[in-house]
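Heads up, one of the protein chains got dropped from this complex, but the rest are sitting where they should.
For chain A:
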Amino acid sequence: MTYEAVIGLEVHVQLKTETKLFCGCRNEFGAEPNSHVCPVCLGLPGALPVPNEEAVIKTILTGLMMGSSIRARAKFDRKNYFYPDMPKNYQISQYDQPLCLEGGVNLPVLAFPKDAQKEEQALAGKRVRLVRIHLEEDVGKSFHLENCSGIDFNRAGTPLMEIVTEADLTTPEEAFALLTTIREILRYGKVSDVDMEKGQLRCDVNISVRPVGTEAFGTKREIKNLNSISAVRRALKHEIQTQIHLVSSGGTVVQQTLRWDDARGETIPMRTKEQAHDYRYFPDPDLLPIRTEGRLRTEAERRMPELPETKKGRLCQTYGLSEYQASVLASDPPLAEYFEEAARSTRHPLPLANLVLNDYLALRQEDPGQVPVPAEYLGELADLQSEGTLNSRQTREVLAILIQTPRPPKEIAKERGLTQISDSQVLEAFCREAISANPKSVADFKGGKSAAINALKGFVMKKTRGQANPQRIHELLESLLREP
């Protein structure tokens, strides 16, 4: 019997705000422990929470970007549980009236892990439906010491958005692609930096297995608090294998909450919260409901960006880029913007894209402290290359100078004497010289070794100090060698 996995995700995202969700303490990562706290986030008696409108707007914007329905009325509830990282003994969350319901995310091929991009699952263009998106407060951070635990409440009360998917996923690679896509959308909307190192995206996964073709769900197990996209893939792969092995050898899966040990590559059952699943939700009497129509929704709509999928499509259409080029540009919005600005001053957007994605990116990475090159210079450089004035080596040379001291590329090429020789008469003379100076290569070529022509090309490039148009030399040499 073959089995398939059924996977649903709960994705927690830290929102990019100046302050916490219900108080004016700073939302800052890496500060001294317990330096951003106040009576509200410490849960001191009598302190009253007031929601941060920026966090509400960012959650609505996320819903808009993911095609959710934005509820006209939303409210906050208390989720009761007892754990030292939550000083109030409840977490303010949203239970039955979240800000956003439903929606969905499409999985593009290039969001899949590289080794899976040629597989059917990546090419299927699957849509993963969302159940809801809600807003809640994050909990404090605990450090496990030898005899006790230490708590830092700087993170307690910071805005955390939770995106819950339907159990529409069937493979670890789909989960990977979904998270990659969500991350890109959130960055587009400037909702979160989604910095994994800082734990800004954390994920709980629910997994069950069932025989292929059956409808009923198997017993699910949950892996909590995965903090990188690749760890999600690894943990799922491990858990699916474990469950299939168990079920196919006659065992049963027991409902359990697990923790993933990435270093050891295994899941470990969590011992706490056995009973804590009874959260006794009830509406938080300290907080009024939120009405989203009007200013909140208008502001979210005003911030609606061009979405990654739309941008990729437009880049392909407008500039004739390949899907890969469009995706690389779209994954880096400032770079895409730079490219489009440069594209306004060139007649050759496709070579410009190559220039930006290969040479410019490489040089930028080598020297991050460089001055920005005005976009129109890059456009002009693409023209010089495409129209045969500069060959690719010379283009890179000009670009390197351009990055040091931005000036019109034409000027740089002239100063350095960098112009490509495309004049056929001049080139022909060099080619004839190459032929008479290299009788062996000529004989090899005529004897059927077509690669021998490279030695002749090299001769011409050397003589012209690299200024010859390689394409033209090749053509000229070929026709000269074919002469009887």
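FYI, a residue touches a chain if its C-beta (ideal position, glycine included) is under 8 Å from a C-beta of that chain, and two chains touch if they have at least 3 such contacts; residues count from 1.
In the analysis below, contacts and distances are computed from a predicted model.
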Omitted chain (choose from "ATPase", "Aldehyde dehydrogenase (Acceptor)", "Aspartyl/glutamyl-tRNA(Asn/Gln) amidotransferase subunit C" or "Fumarate hydratase subunit beta") - UniProt protein name: "Aspartyl/glutamyl-tRNA(Asn/Gln) amidotransferase subunit C"
Sites on chain A contacted by the missing partner chain, in the whole complex: 17-19, 23-26, 32-39, 42, 50-56, 73, 75, 80-85, 142-145, 147-153, 259, 270-272, 275-276, 278, 280, 288-291, 296
